[in-house]
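There's a structure below that I have some questions on.
Note that one protein chain is taken out, while the other chains of the complex remain in position.
Labels run A, B and C following the written order; every chain starts at residue 1.
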Amino acid sequence: GGAPAAPAAPTAAATEAATAAADAPTAEPTAAAAEAPTAAAATEPFKVAIVMPSGITDLAWSQSMYDALKAIQTEMGGESAMTISYSENMFNVTDAAAAIRDYASSGNKLVIAHGTQYGTSLFEVAADFPETAFAWGTATDAGESAGLKNIFAYNAKAEEGGYINGVIAAMLSKSGTIGVIGPVEAGDAKTYIDGFTAGAMATNPAASVNKIYTGSFGDTAKAAEAASTEIAAGADVLTGSAQQVVGAIGIAKDKGIPWLGTQSDQSSLAPELVVATQVYDWDSTLKDMFAKINAGTYGGTAYNLTLANGGLKIAFNPGYTGVSPEIKAAAEAAIKGISDGTIKALP
Amino acid sequence: MVAAAQQAAPTISSLELFNITKRFPGVVANNRVSFEVRAGEVHALLGENGAGKSTLMKIIYGLYQPDDGQILLNGQPVTISSPQDAIARGIGMIHQHFMLVPSLTVAENVALGLKSSRGMRLDLDVVAAKVERLAASYGLRVDPRAEVSRLSVGEQQRVEIIKALYRGADLLVLDEPTAVLTPQEADDLFRMLRQMREEGRALIFISHKLREVLALCDRVTVLRDGRQVGTFPTAGMSRGELARLMVGREIAAPHAEDRAPVPVGPPLLQVRGLSSSAGAGGPALREVSFELSPGEILGLAGVSGNGQRELADVIAGLRPSSAGEISLGGAPLVGGPGERMAAGLSYIPEERMRDGAIMDFSVEENLILRDHTRPPYARGPFLDTARVSTVCRELITRFAVKTPGPQTPIKSLSGGNIQKVIMARELAREPRVLIAAQPTRGVDIGATAYIHRLLLDMRARGGAVLLISEDLDEILALADRIAVIHDGEIAAIMPRAEADPERIGLLMAGASTESLSH
Amino acid sequence: MTRTPASPNRGTIRRTGAVVVDALLPLGAVVAALLVGALVLLLLGKNPALAYGAMFRGAFGSLSGITQTLAKATPLLLVGLGVIIAFRAQVINIGGEGQLVVGALAATACSLALRELPGWLLLPITALAGALAGGLWGLVPGLLKARLDVNEILSTVMMNAIAVQLMNYLLRGPMLDPAQVAAGTNIPQSAALPEAAWIVRLVPRTLFHAGFILALVLAVVVALLLWRTTLGYRIRAVGLSPSAARYAGIPVATITATSMVLSGCLCGLAGAVEVMGVHHRVVEGISGGYGFSGIVVALFGGLHPIGAIPAAVLFGGLLVGADQMQRTVQVPAALITALNGLVVLMVVSSTYATQRRAARRQSEAARPTAREAEGGPLDPQLTPDL
Partner (left out) sequence: MEQLLTIGTLLGVLHSMIRLATPYLYAAIGETLGQRSGLLNLGVEGMMLMGAYVGFYVVFTTGSLLGGVLAAALAGALLGLMMALVSVTFRAEQGISGIGMYLFGLGLSSLLFKLTLGTVQSVSGFPEVPLPLLGSIPGIGPSLFTHSVMVYAAFALVPLAAYVLNRTTWGLNIRAVGDNPQAADALGVPVAAVRYATATIGGLLAGVGGASLSISALNIFQENLTGGIGFIAVALVYFGGWRPVGVLLGVLLFSFVSALQLWLQVTGVGLPSDLAVMLPYLLTILALAVSNRRAGQPSALTKPFTRGA
């Protein structure tokens, strides 16, 4: 969807708005923003709930969002200013629907449905709670299709960071063989991998990008074996996505193969071998939502996480020493190219 | 394997039971039963099905604990807490339904539960050697390396006995050991039991065959309804007396007039050149031919595992034939068991508990087992439950089945009554031909007499009966003609008049007709 | 043998009383498991009272709770019924998961293809499509077992994995929601079902839909099938004694396969009903573990279709309430999973006590009556017995 990109650096303002507006939710945003932020503590906290398909420690999709919420919470002053309720491992959509409805009816200001599969249920619930804001991703439909006004949609342009990772990988690889471990050939895993391939091929047309899909998001063991297979097949740089990749990273670590991550910063797993990670930085998106909510707008925006709006960041891992200035430069160039549209992440 | 010394002098001089009571759900199996057996005697235990014999023995062997009463071994009160305990005390038991592990070899079955001379490692070679020695000393033929599932019933029983002797049993309980044996096998068994008695062992012998009891045993204890009628010396006892003590009334054995010749019409069942591939534990049928006329009982004698079961199964449509044809009333008998049943063939299978009935089904459900898709039991795809229960109640009374009710699970009936249910089912549809395989095996005399009467009634009504039995007395008592089967072949067919047990026994053992004729 | 049945009226009273206790025993086991959970909650610094209060409210203590429980019970019951039919024929159907998935896929594909049809026609056809697909998925292990003696535990486990991959494949290409393609997000989910194929919600603003009533009806149907039809009789006969069934002229192999097909049909229907009543499209995690939970329901229900009804509602309530508790006191979902496991273990163990009690009751019924009380030797004189 042609959604307005989140402001480049709204952080401070948004937070003030968020906290201050809590004073007088009914007051119009500008006025609210003007008042003293310090009053925040006295007022009831900003209640957020999130429902996730995997665990908050998956080092991937779910953790990226949960960590972002946590960070904002501390920033805003902890429990008193903002509360977070979560339901993890909600792979059963019926249960997720129940959770969403329950969170909505228990006075949360924002309920985040952190999985596309929750969409249908979400739209049903959202219709019943016009005074509650909902966020839904990965999605591009902010409810306008159903005439709903209280849904934010968010979607990470995984292919963009994928492209950059591809560029880096191609330059790191001596063998010219790069290994990719994907879950199921669909969703943002696929877009990431497609972008990655594009980036790699653009940098080294002779490179061969070997892909293995494990057929599951959580099969850590199979991901590990896939990694070993890639290495045995000549890959000297690896990447992959979904919570399963921790298995692959384990192997990369043992075999001393550099790893390019996505979604959450995975350098903790292999401090010397994770080269860089495409980090989903929900911070600005979330804060913008908070601001809108405090300003009385409960949805209607479809956010895109892009390199341009800072929603996607390429976090180089200082622990990995192999990144030459050229590589850094090439990456920067690619980022710039994608941001200004001169480079298309997806062919 | 280290087993208690087997040839050493027996350590058991006497075992006494005082006022033993044992209850089961809904049943008092033993009610204040007292009983004593001494070294050097064979003590018979008599009683109808369900009288409590097996239960009492299972108590002696530590399988059940008595709810009440006392056990004295050599005068000392003891509690026999488990079979292990019983074995340690020199008690052995040959169960009615054999306690063997089919997938194991003979040696492994014997070695089971014993210490190995090699610690953790099995010493099957040692065991095998001992087994062979033991078998030889009692004149038994047993291959220690054979897998038990491949053995005939008789052989399996020998394995059971060897197991007990190997463990140095001084008191041996045999629960209906002859129920499944041929005359020859039975004689071998008796020889062996007498030898054990000479060695000073104590033996308890359960049987429904009174002739055996009188021939073998020194004393007899009679149970009825779980209670004890008394203990009597067999000397001077008659079968009639014993029967009355057991049943509490006269048993009418089939009389001559029951077997008055019935006008025999043209053959009803014709079997020509029937052959089949070998079945599990049975030989291949080879060119089997015979005819069966209305109003006739044809007795098929033979050592178990010589093709009787295969023949019956092939005729009933449970086993494919490789050659030959069968016709019933002129029309070829083809198709599965269902079709053949519809054509007028009823079949009482040998394995009552396995094939003849479904143990977890109620009496009622078992009564409709083979007719459940046909009226009166079925209306279209539905069961007509109302009609089912009325008809079944009728059958239960008509065939004098002793059961608390139609809904009782059949497994809680005695073997005899289970058999009555099966008879009721197979005769109710008024078949033209009936195959009855071992119809009275393990069934008490009362039930046996009743079942014999049913067969004779069928004959009188002009039905044809193929009576397959390993009990020669039964065949001689009922059959008009007698066929002998050996190794899948009909060795001879003769009229009852010309049949003498001697000759039949030899034929069953495999002697050719020629060798007999001169 | 002396059978001494208790006098009818006394018997019935005692029996009903006993039945009540028997029914309570499993509940006792649940409580025991929850007590263990309470300790863990304390260790986690949570308030057990609060937690379990929420659990009960979440399951049965509120309209939303009850409806949610029943919504959950619907697929559980359907799968449970399927498991029961197979189990009665001695076929252990671990394949509910896969059968449910293909059922959902087929129902969706079918209703999307026939979207023009009017509701009264589309609704049954869609459901039927799901059932048939499930039946087909059950036919494979059924035939393998019947004809080739391939153990069903192995084949159904494998068929589950295959079904999931089949779904992955269809949801990223052939059946992928066009909207996803348009948006370029390519999230694996199908297009939404035409509204005509939606099952009506019984309580607005909840997931509780008419599928539950269908499940109830089917429970009765299955009961009738098993005990009032010749097919049911055959299924039970084959399950209890294949050799006797064969002797009776019952085509054992065919019946075995048939039972598996019927089982698959019900599981497939569960998938269809989930799609038509809850999600209105195939999404990831559609199977939601019902294939396994359904086995638990079947066995809790004593392998009896009617018994499966309360079993499904209670087990559904347990799962729903546990989620509510997780939300209220914010414990890791893992605790809930462990707790459910503990409950299952405890309840299944408690059935032993129930059996023991039943046995004890019967032997009490066998206490010596006045006539035999004197027991001991019976006088050898003729005492007519019939």
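Definition applied: a contact is a pair of C-beta atoms (placed from the backbone, for glycine too) under 8 Å apart; a residue touches a chain by one contact, two chains touch by 3 or more.
Please read all numbers here as calculations on a predicted model, not as lab measurements.
Though it is not drawn, the left-out chain touches A, B, C in the full complex.
Note that of C:Leu193, C:Ile295 or C:Met325, the residue touching the chain absent from this view is C:Ile295.
The hidden chain makes contact, of the residues B:Tyr61, B:Phe190 or B:Phe399, with B:Tyr61.
Touch with the chain that is not drawn comes from one residue among B:Leu72, B:Leu104 or B:Val153, which is B:Leu104.
One chain of the complex is left out; on chain C, the residues touching it are 40, 44, 92, 144, 148-151, 153-155, 157-159, 161-162, 165-166, 168-169, 172, 292, 295-296, 299-300, 332-345, 348-352, 355. Taking the complete complex into account, residues 58, 61, 63-64, 82-85, 87, 93, 95, 98-104, 108-109, 111-116, 120-122, 163 of chain B touch the chain not shown.
Even with one chain removed from view, chain A keeps its contact list with that chain: residues 55, 57-59, 63, 89, 179, 182, 184-185, 210-216, 218-222, 224-226, 228-230, 232-233, 243, 246-247, 249-251, 253-254, 268-270.
Basically, only the chains that are shown with their structure count from here on.
With centres set at the average Cα position, the gap from chain A to chain B is 77 Å. Of all residues in chain A, only 1, 53, 55, 85-95, 97-99, 101-103, 105, 115-117, 119-121, 124, 128, 138-141, 155, 184-188, 190-191, 215-216, 346 touch chain C in the complex they form. Interface residues of chain C, counted against chain B in their complex, comprise 1-5, 227-231, 233-234, 236-237, 240-241, 243-249, 251, 359, 362-363, 365-368, 372, 375-378, 380, 382-386.
On the side of chain B, the complex with chain C involves touching residues 19, 21, 23-29, 31-32, 34, 50-52, 224-230, 244-245, 247-249, 316-318, 336-339, 341, 347, 349, 351, 354-361, 365, 368-370, 372-373, 378, 381-383, 385, 400, 404, 414.
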